[in-house]
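Here the complex is missing a single protein chain, while all its other protein chains stay put.
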Amino acid sequence: MSLYQDVTNKPWDQVGLPDGIESKPVFAVSNERLALTVFMIIASVVFSLLVVSYYIRMNIGDWVPMSIPTQVWLNTALLVLSSVFMQGAVFVSHKQLSVSLYSGAGLLFGIGGLFAIAFVAGQYQVWGLLADTGQGIRSNPANSFFYLLTSVHVAHLGGGLWVWSKSAIRLTHAATSDHFHQTFSLCAVYWHFLLIVWIGLFLLLANT
Amino acid sequence: MAIAVVLFLLVVGTVVFHFASPWWFTDIAAHWSNIDFTINLTFWVTGFVFIAVNLFLAYSVYRYRQRKGSTHTAVYEPENARLESGLTILTTIGVVAMLAPGLFVWAQFVSVPDDAMEFEAFASQWQWSFRYPGADGVLGTADIQHISELNPWGVNPNDPNGQDDVVVKRPTMVLPLNQPVKALLRSRDVLHNYTVPQFRVKMDMVPGMVSYLWLTPTRTGSFEILCEQYCGLGHHIMRATVEVMEPADFQNWLNAQATFAQTQQRVAADTTVGQQQYAVCASCHGANGEGNRALNAPKLAGLQPWYIERQLRYYQEGVRGSNPEDSFGQMMAPMASMVNSESARRNVSAYISTLPAPASSVTLPVGDAARGMRIYEANCAACHGSDGKGSWATDAPSLAGMDDWYLANQLNNYRTGIRGDHDGDDYGYQMVSMVKAMRTQQQQDDVITYINSLR
Partner (left out) sequence: MAYVPLADQDDAHALHDPQSFVTKYIWSQDHKVIAIQYGGVAIFVGLIALGLSIIMRLQLGFPDTVSFIDPAFYYQAVTMHGMIMVIYLLTALFLGGFGNYLIPLMCGTRDMVFPFLNMLSFWFYLLSVLVLLASFFIPGGPTGAGWTLYAPQSISMGTPGYEGGILFMLISLAIFIVAFTMGGLNYVTTILQARTRGLTLMRLPLSIWGIFTATVLGLFAFPALLVSAIMLGFDLVLGTSFFMPAMMELGEQSSYDGGSPILFQHLFWFFGHPEVYIVALPAFGLVSDVISTHARKNIFGYRMMVWAIIAIGGLSFMVWAHHMYVSGMNPYFGFFFATTTLIIAVPTALKVYNWVLTLWQGNIRLNTPMLFAIGFIFTFVHGGLTGLFLGNVIIDIPLADTYFVVAHFHMVMGVSPVLVLFAALYHWYPKVTGRMFNETLGKVHFWCTFLGTYAIYLPMHYLGFLGMPRRYFEMGSTDFVPASAQALNANITLAAIFVAVAQILFFVNIFWSLRKGDKASGNPWGATTLEWQTPDTPPKHGSWGDELPSVYRWAYDYSVPGHKEDFIPQNEPGEEYEKTHHTSGGHA
């Protein structure tokens, strides 16, 4: 039954187990996957509202488009690599029976996280760089938004890294791979999501 | 059972309360009777629904309540599509009946007639000032960055259109009868709101932009302007008066006000002349303005010149010193008439402000300065400043350095209505309210002790 039929049928007409004896989730995905999807939708709302505020504030008149330091390009590359390694971990873990942090999928997973940490460190460096060259957070609303958007993005990445670090610590002991396959794929999805968000924000910041 | 009866009585009671209530909109003084019409229309529609639904509710409860020994059972009826769609349509009709006239009147609100006369209301924490276009009919541009003690409206001094603008620093404005007027609303700091209950319309004043409303006054009289957007501590004491006059009277009033250019071209105060005039004052207030407790003459050194100037004017106009219970003020009133021109007042005030301010003496029982600081910081500092130095921006005099007995006297005067109640006292009513931060003698002693510790 489709969702539409579900909410239009007359429930009092039916007695019995219409879907058979298995309980029936609305979406055919794992709970964790659904929760992550919902969370990514919420995060998208956060970023959308920030972008809307950005556009409204931009049109007030005192806006001076900022020049993005070249290091941001390097940071972006780090984040892309991070995503690539995460996805690599997902591919490789299919073929492995057991995983550990020191080889194969686990190693890719670990390196992917390290690249994300390098991205955060790089962003931090950019903040300092901007402040040193007189483009600090108070210099112009465009700069304020640069700090705001990047820090909210980094905060989201920080949440991902928290999950990553917990898994990495557990991976110091070898474990069966199907247990970790889901962790890898959820992390990879979240990493890709944050990469896409970052690229969107980057385009916005660089062009306006 | 009781609930059914009570519901019935509540419906009847609410209707009776409504019709018997003496509390209703104040008489309208603008052309917005359309608003009153839509309100009344909405009252009839919603009143009907209120009575119908609740009486049906009461009846259902009464009729179908469980009773002892009854074998009554409920009816099994999952839904009734016809009834539900019927009710939907009926509700929609009711909603449209209220919405359509409402939007129609709103369309009138958003379209200002071309012949509307413009004026500007400018709000700040917690004062009002006003501006009218001068002979050229155009208001000059204004901006926060131009604001200073001399130019509290922020009129652009380089804009020729602004030179002849009629500017009013006092919380009083005037409108002509039967003339459409458009209010341009600006704010100097936080959100405020321009509300005159008799005009029905109101609008927020937002820093950084100009909002507007329009109306045609239909009745002469004097009405209060209130701020109805919460603007901090003094929100409730941000009042002004609008007087609606016959057009000719309005024009006379307008002609009597200073233009912006005039306010900027005042002759500088002459302290030498002021010093000669001060000789009279020195007999009570001391050669250095240090005050004399035995004569109940307060210290003057350290007070801002605009404050002294205004108080001298008040004494001369009978705003202060005319209350029979104000024996000290009555002593001052005849003295003030010796400086009976604006320039004389300005000269003597300017001289006093050059006097060095000596430290204040402690003459009253000492309170708890820490408790006093809490009250002062929370309630007084917003106008008088954390350092107690006062500010022209809030029309608040300096308190730091004033003698404690004088502060106590004035606080008591505000509390008992000796000071601040007079119609001519533009800002005294604010203190009449704010002294309520110190309702006990102990609290007042604490605050004065704290002020005494400020240098």
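Here the chain labels run A and B in written order, and each chain numbers its own residues starting at 1.
Heads up, the rule we're going with is that a residue touches a chain if its C-beta (ideal position, glycine included) is under 8 Å from a C-beta of that chain, and two chains touch if they have at least 3 such contacts.
The shown structure was predicted, so the numbers you read here are calculated from the model rather than taken from an experiment.
Undergrad: With respect to the chain omitted from the figure, which of B:138, B:191 or B:344 is a touching residue?
TA: Here the residue in touch with the unshown chain is B:191.
Undergrad: Which parts of chain B are in contact with the chain that was left out?
TA: Contacting residues on chain B, toward the hidden partner: 1, 3, 6-7, 10, 14, 17, 21-26, 34-35, 38-39, 42, 45-46, 49-50, 53-54, 56-57, 60-61, 64-66, 72-80, 83-84, 87-88, 91-92, 95, 98-99, 102-103, 105-107, 109-110, 124-126, 143-145, 147, 149, 185, 187-191, 193, 195, 197-198, 200-209, 211, 223-224, 226-237, 239, 375, 377-379, 382-383, 385, 391-394, 429, 433-434, 436-440, 443.
Undergrad: By the contact definition given up top, give the residues of chain A that touch the hidden chain.
TA: Missing-chain contacts on chain A: residues 1, 3, 6-12, 14-27, 31, 34-35, 38-39, 41-42, 45-46, 49-50, 53, 56-57, 60-62, 137-138, 141, 144, 147-148, 152.
Keep in mind that, in the parts below, only the chains that are shown with their structure count from here on.
Undergrad: How many angstrom lie between the CA centroids of chain A and chain B, rounded to a whole number?
TA: About 51 Å, centre to centre.
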